[in-house]
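Here it is: the structure, laid out below.
A single protein chain has been omitted; all remaining protein chains appear in their positions.
Coming up: subunit A.
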Amino acid sequence: MCLGIPGQILDISDREQQLAIVDIGGVRRPVNIACIVDDDHPLQDCIGEWVLVHVGFAMNRIDPDEAQQTLDLLEEMAAVHATIASTDANLAATARP
């Protein structure tokens, strides 16, 4: 019920009703974008932005910088884990008679 799907805004299709055409995994759908439009983010500036679509509404913008930071942190943790695993393997090999 609370699941949403990322999509990219391609065009504004109805300014009056704040409807946009959004590409959601290759399917183009009309989506209401009222929740992401305000004085700082006028309708026209939304084109190209990534949003989270839920029951026909774009509920929020997806922040690309924040997404990258999360992925960078996970990458770093994976790298540290790989280093520890390989050090452990080397130590085990060295300790073997």
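Here is the rule we use: a contact is a pair of C-beta atoms (placed from the backbone, for glycine too) under 8 Å apart; a residue touches a chain by one contact, two chains touch by 3 or more; residues count from 1.
Note that in this section contacts and distances are computed from a predicted model.
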**Message:** Leaving aside the chains you can see, what is the UniProt protein name of the one that's missing? Options: "Tellurium resistance protein TerD", "Cellobiose-binding protein", "Peptide/nickel transport system permease protein" or "Hydrogenase formation protein HypD".
**Reply:** "Hydrogenase formation protein HypD"
**Item:** subunit A residues touching the omitted chain (full complex)
**Value:** 1-4, 6, 8, 17, 25, 32, 34-38, 50, 52, 54-57, 59-64, 66-67, 69-71, 73-82, 84-85
